[in-house]
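Missing here: one protein chain of the complex. Every other protein chain is in place.
Now for subunit A:
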Amino acid sequence: MKKPLLFALMLFSPLAHAQSITVFAAASLTDAFKEIGSAFQNKTGVEVTFQFAGSQVLRTQLEQGAKADVYASASDAQFDPLVKSGLVNGKQTFTRNQLVVIVPLKNPAGIRSLSDLAKPGVKVVVAQSSVPVGQYTRQVFENLSRTSKTSFSQKALKNVVSEETNVRQVALKVQFGEADAGVVYTTDLTPGVRAQVKTIPIAGKYNVVATYPMGTVKGGNPNAAGQFVKFVLSKEGQNILKKWGFLKVK
């Protein structure tokens, strides 16, 4: 009789473990946070479980009552409403990110700069506009249009053949060589991706700086969650983020 009961406990109760927290984090943080998670666990003994997805997905899930202890978003737009509604406490900007254009190694469309994305017939893949990176991408397009006084943004968006629901899907379609170009975070150029794509930097005057906020979720374990936030902000956490290409908070 005892064993099934234990099994049921394990299934339904996260409290069955001594100390564990669940962190909802933007998909772009996947690699960096996995490493931070194991470093944190080594140091504190607190087990970290991650759920990585588009920030907007995680936001919806939290609003629908999903249980988590920490929420780390890729944009303020998907974070601030949760603070406002009292679901998330505190707000710490913990890192920054920038955008970059990637093309398949063979570069079938002969893309050499951001402005080439507006050339007719180029197959562009971006994230949909509800995803932070999708919003940033459109901002970059706008910046180029405004600075160069062209209809670049309009033409580039016309070239979009697919709107993905998270940034890793954009990278995937370029890796497969199905798309001629995609716009992703610089941090999406993980070693695995970097070997399979060519990178085309976006000049600073057009680029957007994405700031990442995080906070503890109401109803979670405040102690362990607070500890995790502190760890990400610590020198050790920041070094891991830097290693994966993230920028320091000014």
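Please note the rule applied: contacts are C-beta pairs under 8 Å (C-beta built on N, C-alpha and C of every residue); 3 or more make two chains touch, one makes a residue touch a chain; residues count from 1.
Throughout what follows, contacts and distances are computed from a predicted model.
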| item | value |
| --- | --- |
| Chain not present in the shown complex, as UniProt names it (candidates "Cobalamin biosynthesis protein CbiA", "Hydrogenase formation protein HypD", "Molybdenum transport system permease" or "Cbb3-type cytochrome oxidase assembly protein CcoS") | "Molybdenum transport system permease" |
| Of A:S162, A:T190 or A:T211, the one touching the omitted chain in the full complex | A:S162 |
| Candidate in contact with the missing chain, chosen from A:Q19, A:T60 or A:Q92 | A:T60 |
| Sites on subunit A contacted by the missing partner chain, in the whole complex | 54, 56-57, 60, 104, 108, 123, 125, 128, 130-131, 160-165, 169, 173, 176-179 |
